[in-house]
Structure formats: structure tokens, C-alpha cells
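I have placed the structure first, in the form of C-alpha cells, so that the comments after it can refer back to it.
Omission of a single protein chain aside, the complex is shown with its protein chains in their original locations.
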């Protein structure tokens, strides 16, 4: 099930401009654009008249014009012009979705509009802190359920297999895995501190380490499917510190959007390093895409099959339990509102 | 619903020759060919024996041979040879469909053969009149319900948006739209006369007008999905007159065939103009295809959504009412015949 009463990322800030942008979010086609005053807007991407996609139309000032018969809609979905008649019926208006621009991306609310409180948007102060470089914003489109990527991010152990040639370390480099999982009502935190280890392949070029490092990752999962990772590697001379914000938005039951916001607080003006980090993280994400899309194909071929959680999956199991509880709440609310 | 008891276009005349032609019409795979005497024939494209497509076979005189085991069928679907046995069982014969060649295309009847009266084929005398050039026959395959293209053609107003760079004029060039819609039991006529307007982009090269023109279009829609447009542009010196026959045939519930027959009664021997008109009308049709295929994608993504007819859609609403009435009639007849 796709939770609706949450803020999701709809686009990175740079994607939203005066050219309409089409994207399916939580199974609803949406068109986004930016007004002259700079505010992002999001409407259902379907003219009320004949269901043509508005995203194929053009902007006339702050209004979007349907490409088929020229109906115009303002940034909150009100039909403001029907060229062939004076009267504008109530049914002509279309659905708009609350949007808030924050931390370099545009957040959208696809659920009950009365509940759309921007205070619910995750807090990411490092994205606005001049001591951090937050230029790198990745977007990926993935042909698998958003839950498979959620699981992937709740699980630090795959790193030693899927990412062993990039950011991972060989599992046998540590005697015992020091994974600590803490679960609260609406968060799952996985912490892992590994001392005195060879730095992973990609990290060697980022960090210029003399020898072995202490490696720490603290990974906070919050619903609906966000994971904020605080990642540090340090030797006696050098420390490299990252904030990795993984933000997932369901597209359909079997596909999702995935934004990765990368922030770092070292060598922040080094453009060459910014490019290198972007390339390396693109490779890491491609490794994840490859595995979750393969999982989805296997699951589709094997109706009735189920997962077998291991001890390492305590966090993942807890997150699924939270999601199930929230889905039940949403269903109950939806029934109450309908009843 | 796809109406069956109507003549549809199956092919343009030049497409039907001694090489079998495969085409799905009203959800039935059909093979067409031409006999030695020049008559077109249409059979179900499936051998009675093992269901191989006859269209992959070859002609042996007037008979078509199955590519798999050599069964032969004559132009009315009788099995005339089974190479491996003398006896030809009754079940070996296959379905043939009445066909009539007229106005440069081959018409087919997919419904109750007892009702197949050629008098029901639309009358298009300009296509046989030596005073008219009727060389331009367009064929398009469109991935959208035939009803979306029917709607498109019943609607003259989209021309100012979808075709504004080809045959349309900017909507604000006229103070008030003079659309007149007349509805009779089996026809919808949209008439639009616009005086003293700048000729549309494509028309300038066709007509060589000195200045502004009077522009008239009379568009007659008849079921199942035909639209005949009489289109005139005139200034004090020049008149250009077109007959545009838009003939639509359902392929599946979500795709259709579309023939556009273009006739003109001016500069009829000007081959350069014939080519130019063909190119320009190809562009116009591509503009329509683009919008109706986009509509279909949105409709598929939005189960339960509906259109909102405007005043301008009076003709379209009337046509849908006629189609609904005819569908009910066909269903009732089918039940009566079965009962």
C-alpha cells in the first residue's frame, strides 16, 4: 500500500521552472511548474474537459493552458478561462496539490489536504548550512516497488556485497559486525561503528587517508520511505563526513522515484571532488537499482513466495510494522471520512 | 463498443493487390487480396486447420494457400483443397467478409452479412469527378480508441490550438466563434463561417491569397465514425475548395486505422501542390495523433475519470447519443437472432 498522508519529494528544485514538468506520483499524473514569483505549483495533469495532459501545454503567465482547446488553469487549479464560453462551471476546476520547496527539492502532499502541515517535512539543516557542500542532487527512476528500495536502505549489511567495489568493505575485514538497531514509534536507527579498517575503494580518493580508518554510519529511517545517513570516516589526520538523504516517492505499485541528496563538510569548494563524488555515488545507486530491479522480476515470477527475515533485519522488520500500522490508520481515517 | 453493422474502410485501393495484406479490423484479424479479375476479397486471417495466418501464405490464382499445410481457400472462404486428403469437411471453410471498392478505398462489412447493403456506403461523388484532384490518400495507425479521434473530428475548436501552426487560426483573431451545430437522427453538422481573417499558415502557400479571406467549413459527421468536411477559403480573386473525408476504422478497443482522403478542385494538375498539400495534411494529422494518443495514456492512468462537455461540444454529445442508440439496437438485434 502507498501511504498518502505524507510529504513526498516531487522534483528537485532545478527541475521545476516555466516549462511544465510531468511526473506520476503515488499513481496520480501530476504537472508541475513555477510561477513568475518563483513559487512551485502542482496540478493534476489532466484537463477537466477532455482529459488531455496539461503538461503538453504552455504557460501563459502563471497559468497553464491546455494544448487541446485552450482552457487555462491557475496555480491552484482554478479554471480561469474557457475560450469558447463565458461561463466557467465548478466542475472545470482541477485538483491542485500542496507543495513546499525546502532543502533543494519540492515536496508534495498527495493525501487529505486538511492534514498538509509543512512541519511534517523532514528537517535537514545541513542542506542550508554554508559550511556544507550540498550541490549533488541525484535523481533515479527505478522499476521496482518503493518498498524494495526502502528495505535496501534499512539494511547496512548489503554494502559489503553490493557495494564492495565502491563504498563497501569486505565483510571478513571485521571479526564481528557491530550493528546496533534502535526502534522507536516512528523511527528506526541503525548504527555501525567499525574501527581500524582499510578505507573502501571510493573513499580512498575522497579522503586521501594515510592508512586505516574508523568508519561510522548512523542511518535513520522514518516513514513513509526516507533514510538519512550520517557517514564518517576518520584517521588521526583526516575526517570526511557526509549527510546522505535518500528520499523515495512511489510512482506506481512497481516503480518509484529516488532522490539522493549528498552533503559534505570537507573540501567544500573542490569542484573536482564534487564531480568525483557525484560519479561515485551514481555508481553506488546503479548497483542498488540493479539488485532491486532483479528482486522485483523474481518476485513477479514467483507468486506466493515470501521473504525470510534474518537477525540483521530487525530494523527492516520494525519499519514494516510501522508502515503497516500507519496504513491501517490511513484506511480507518478514510473510512471515517467517507462514512 | 464497436458497432458492427456498418461499412468500414479496410484498405486504400492501392494496398490491395496479389500480395496478401493482413489487418485487424473491429478486433478480427483479416487478410485481403485481389483476384485476377480485379475484385478485392477479405477472409478471416486464420486457417481452419491449425490457425496459422493465411496472410503469410501465397496466392495460387484466385485462391490463397495456407503457409503451414497448403490448404487453399477461394475468395469467399470456401476451402477448395486439402493436399493430404480428398474429402473437404464443412468445418474447413472460413469466414469471408463482404467488400466493395468505391471512392478509392475498399469497404468491408464485419457485421451480420444479411444486412450488408452497399447502398449504406457514404456517397462521395467528388472522388470520381474529373474536375477534382483526389490523388491524396493518407493512412495512419493510431494507438487510441477510435472514439477519441471521432471526438476530435466533431470538434472544430481544437483547430485554433492543436493546428495553430498549420491550418488553424489564432482563436483571438475572431470576436465571437460562429459555430452552428445541427443535429438530425443520424447526422451532426458543424458549420463555421469566419469572414475577413488572415489565412492560416498552410493555406497561404496553397492559395496564393493577396490578403484576408472568408473561411468556411461544413463538417458532417455520420455514424459509425466518418466526418466529411467541406472547406473553403476565398478572397475576391481566389477560391480554394477542399473535400476532406476522414474515415476511421476500429482496430482494437485502444487503437484504430484512420484514412484521410483529400480532394480539391483547383490547380488540380499541379503536382508540386499535390505534394505540398500531402505533406501539410500529414503534419496536421500528426498533430491530432499526438494529442489523442496522449489523451488515451491519461485515461488509462485515471480509471473512473470522466469528460466534462462544454457548450461547444453540443455536436459531440449528440454524436455520442446517436452511437449509444445504435449500440443498443445492435445488441437487441444480436439477442433476438440468438434467442
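Which chain is which? They are A and B, in the order written, and residues in each are numbered from 1.
Everything that follows uses one rule, which is that a contact is a pair of C-beta atoms (placed from the backbone, for glycine too) under 8 Å apart; a residue touches a chain by one contact, two chains touch by 3 or more.
These numbers were taken from a predicted model, which means no experiment stands behind them.
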Which residue of A:79, A:162, A:188 or A:318 touches the chain not shown here: A:162
Residue among B:69, B:195 or B:275 touching the omitted chain: B:69
Sites on subunit A contacted by the missing partner chain, in the whole complex: 151, 155, 157-158, 160-162, 171, 177, 179, 290-291, 294-295, 297-299, 301-302, 305, 307-312
For subunit B, the residues touching the chain missing from this view: 24, 27, 29, 45-46, 48-53, 56, 65-70, 82-85, 89, 91-92
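The rule we apply is simple: only the chains that are shown with their structure count from here on.
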Cα-centroid distance, subunit A relative to subunit B, in whole angstrom: 47
